[in-house]
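This structure is in structure tokens; I'll ask about it shortly.
For this view, one protein chain was removed and the others were kept in their places.
On to chain A.
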Amino acid sequence: MSATTSSNPREDPQRSEDASWGGATSGTQPFWALAWLHLKYQFLETVRIPIAVLGNVLFPSLSMFFFVVPQTAVAGNPLFATTAVAALGLFAVCSASLFTYGLGVAEDRQLPFYPFLRSLPAGPGPQMVARVLNGGIFSLFGLVPLIIIGWLFTAATVTPGQLLAGIGTILAVSVPFVLLGMAVGYSLSAKAALPVVQIILFPLAFAGGLFLPPQLFPDWLDAISQATPTRAGRDLLVQAVTGVEAYPLALPVLAGWTLLFVVLAVLSYRNDEGRRFR
């Protein structure tokens, strides 16, 4: 235990008097070291409960079989089929992000380990970054079977470059939804988070054209649609995998929502006082 006493006290003169017993350190571990630590921890926790991983993988594939493969008009057309795979992939990622984070964080906060986690010397940043990355990893797991089904059972087609661009885009697009999920999870109890996530997810997915192509929308709905993060994300994703250009405001709209959700997530984390006193 002598290592702490012999370590160099930092320059701060006011701290020198308690240089022994840990007083010498004035900062936390580097941000990315902590983010990596939390990512490992969260990944292990998620992966050790196989049903959670399996659900994430199965859900998009089943939707694909039920909603796309049977419709030959869509499944037989390379452009439509690719767009459908993209839209469904995005829906899967949005739903995984909102549920995992909205509900997952709310549930975590009710666990007795949570207050301990919050008192470790790490701010909210690394933990949030780790959550976003962990969400991305498991979203990718879910996308793999979806892409394989699209490839084997529909006319969907992409070049390797488009596939990579698509995966990159879908991960980037998932960020605002992960943040929105966290904002919900940090402000509500698990019981309240579930309906709230559903109320947010389904209208957003529908208005964003993830279930029905937005080309079928009346003008007024299309206008609303273009302001949603789902539509912006969908069009950017479709552009990446098919080359059909997104509407000009897609990127600014997505960036705007992302910024808003960052603020909401950080605010709700700050306001969260842990479990309520009983």
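The working rule: a contact is a pair of C-beta atoms (placed from the backbone, for glycine too) under 8 Å apart; a residue touches a chain by one contact, two chains touch by 3 or more; residues count from 1.
The rule is simple: contacts and distances are computed from a predicted model.
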Quiz item: What protein name does the UniProt record of the undisplayed chain give, "ABC transporter ATP-binding protein", "Thiol:disulfide interchange protein", "Small RNA 2'-O-methyltransferase" or "Acetyl-CoA acetyltransferase"?
Solution: "ABC transporter ATP-binding protein"
Quiz item: In the full complex, which of A:L111, A:L164, A:A192 or A:A255 touches the chain missing from this view?
Solution: A:L111
Exercise. Could you tell which one of A:P121, A:G168 or A:P195 touches the chain left off the display?
Key: A:P121
Exercise. Pick out the residues on chain A that sit against the missing chain.
Key: 1, 3-5, 7, 14, 17-18, 20-23, 25-29, 33-34, 37, 40-41, 44-45, 48-49, 111-116, 118-123, 273-274, 276-277
